[in-house]
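Just dropping this structure here.
A single protein chain has been removed from this complex, and every other one stays in its place.
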Amino acid sequence: MKAFTSVNDVSNVPSFIKEALKLKQAPFAFQHLGKNKTLGLIFLNPSLRTRLSTQKAAMNLGMNVIVLNIDKEGWQLEMQDSAVMNGTTVEHVKDAATVIGNYCDIVGIRCFPGLKNKEEDYTESVLNKFIQYCNCPLVSLESATLHPLQSFADAITINEHWKKSGKPKVVLTWAPHIKPLPQAVANSFVQWMLKSEVDFVITHPQGYELAEQFTKNAKINYDQQEALQGADFIYAKNWSSFTSYGTMPDVKEDWMLTPEKLKATPDAKVMHCLPVRRNVEVPDSLLDSPSSLIYNQAENRVYAAQAVLKNMLESNF
Amino acid sequence: MKAFTSVNDVSNVPSFIKEALKLKQAPFAFQHLGKNKTLGLIFLNPSLRTRLSTQKAAMNLGMNVIVLNIDKEGWQLEMQDSAVMNGTTVEHVKDAATVIGNYCDIVGIRCFPGLKNKEEDYTESVLNKFIQYCNCPLVSLESATLHPLQSFADAITINEHWKKSGKPKVVLTWAPHIKPLPQAVANSFVQWMLKSEVDFVITHPQGYELAEQFTKNAKINYDQQEALQGADFIYAKNWSSFTSYGTMPDVKEDWMLTPEKLKATPDAKVMHCLPVRRNVEVPDSLLDSPSSLIYNQAENRVYAAQAVLKNMLESNF
Partner (left out) sequence: MKAFTSVNDVSNVPSFIKEALKLKQAPFAFQHLGKNKTLGLIFLNPSLRTRLSTQKAAMNLGMNVIVLNIDKEGWQLEMQDSAVMNGTTVEHVKDAATVIGNYCDIVGIRCFPGLKNKEEDYTESVLNKFIQYCNCPLVSLESATLHPLQSFADAITINEHWKKSGKPKVVLTWAPHIKPLPQAVANSFVQWMLKSEVDFVITHPQGYELAEQFTKNAKINYDQQEALQGADFIYAKNWSSFTSYGTMPDVKEDWMLTPEKLKATPDAKVMHCLPVRRNVEVPDSLLDSPSSLIYNQAENRVYAAQAVLKNMLESNF
């Protein structure tokens, strides 16, 4: 594995999930792999779970970890090729990425979208610069359009909590928010569910359609209550509009999940990637209920990251 | 030891001091204890000594350390239960603490008081949220009302420098400052001195009485010069008013320690927790004199933290 930026870097999702669950049983079994290897975690945006869980995963594998908040601790990056750098940017991403890649054996990079320019975001211009120049295995710590470590952890969590035979029904339901958020978690969850052994449906208000490059042939149902019928796992998440890019088209109905909406599916598990705006996106009554898997998802971030890093360390890159 | 947030978590102060002094003699003797254990140091406020000494203590014990400036690098935390999070806070402390506790074997947390709301501060609302939710041993790196790692280091330092028989006389003397500071260091020092084998007296101007829950039966003398008579150890520290909470009532006399005030006690040692506003709280002439123990106190922060962490690692939590 030379890069982990989407589900497409994984040859077989179910077997990758099994590998992560094995690591969860014996997290320190592969410390020889990471000896004298350095993971550089580069943040252009804030992070709590990703920062801590990826660091933990690397330490479990015996790696050294360097964390850099590049915009705050380093230099402001120029992203445009051929730019005449007479403005506020101090270092070109080309130079920063090349140097970082030179110092590290694996690089992790977090680069949120600006939500202003759809093309810039959806061509993953920043992530791709790092891939192009860092010249070593690269892990996305959430990019403009995808958050694969989160979705992998989500898939692991669903696998762990599905004890029945057959496929579980998984619903991704749009949630309200007070400001425009990226589509990355939603896009990414869709990608992983479409490669998992689940029955999957997306529900959201008009105007919040996700990019077709990710939803492909996924079932979409604009009626939330209908979509929730028979759900085994319900993933609530806000995202801003893709078509009217980065905006928040008006929504008349109340899309926040409630215990009432789940009366017909009392065994359904509730999921969210965190951080969650409590009582805006999802109410306390669901987040703190026995149905909630939010902390299980967070815990599995360690083993998702560890499976990815282990795979890269074994690749004899 | 499941938590270390005040002297009350220590069964026997004198023997805990002896344990720390043993670690000072052989700091690397217990590295097997920390193998594959992770200490998470979470800062809501700045830190120099605490950050470095606790990290050093953990590394001495073979632990991995993750440092997170949560408000700057992570997300702004919501502290109110049941809050409808439609404002500026992005993550509830409940979720952050649960997740951090899940990734770490021991969590350290620094959360200064706001000095606006006495009840909020004196119920240790933030610290208690972390204790409630992080579900792993927790070390206070200074909370709203107490700074136990500092006071433990202070107690170690007094023990180290008392060569005579009998109890030393220890004086806590209020010092001037230019802005309102927490009472935490003073409260905490009082707590530890009341459990140490010392003769203890507090001196401060009218209006600067500390909370009775900490001072209990401690001797208080409003006459600084009288209090200093026969002192062996003099701890200078500013704090703002507890009764008129967070304010700085006018003080007519000059409360800054001076060499003149110590003429009658030339062998008295001068202490301060640092950082110190030189020539405002304490003059250079005392801080830089042979009587000064300020750097000894700072050095002992490592062994105070190490004794606490070692105890937690041995507790088979």
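When the chains are written out, they are named A and B in that same order, and each has its own residue count from 1.
In this text, a contact is a pair of C-beta atoms (placed from the backbone, for glycine too) under 8 Å apart; a residue touches a chain by one contact, two chains touch by 3 or more.
Here the structure is a predicted model, which is why all the values come from computation and not from measurement.
Novice: Tell me which of A:N64, A:T265 or A:N311 is the one touching the absent chain.
Specialist: If we include the chain that is not displayed, A:N64 is the one touching it.
Novice: Would you indicate which residue among B:V7, B:L39 or B:M59 is in contact with the undisplayed chain?
Specialist: That would be B:M59, which touches the missing chain.
Novice: Going by the contact rule already stated, which one of A:Q31, A:N45 or A:T98 would touch the omitted chain in the full complex?
Specialist: A:T98
Novice: Among A:T38, A:N221 or A:N311, exactly one should touch the missing chain; which is it?
Specialist: Of the candidates A:T38, A:N221 or A:N311, A:T38 is in touch with the missing chain.
Novice: Out of A:N86, A:S165 or A:N217, which touches the unshown chain?
Specialist: Spelled out, the listed residue whose C-beta touches the missing chain is A:N86.
Novice: Provide the residue numbers of subunit B that touch the chain removed from this figure.
Specialist: 28, 43, 46-49, 51-53, 55-56, 59-60, 69, 72, 178, 274-280, 284, 287, 294-295, 298-299, 302
Novice: Which parts of subunit A are in contact with the chain that was left out?
Specialist: 36, 38, 40, 64, 66, 68, 70, 72-75, 78, 82-86, 90-92, 95-96, 98-100, 102-104
Rule of thumb we're sticking to: only the chains that are shown with their structure count from here on.
Novice: Rounded to a whole Å, what is the gap between the Cα centroids of subunit A and subunit B?
Specialist: Here subunit A and subunit B have centroids separated by 39 Å.
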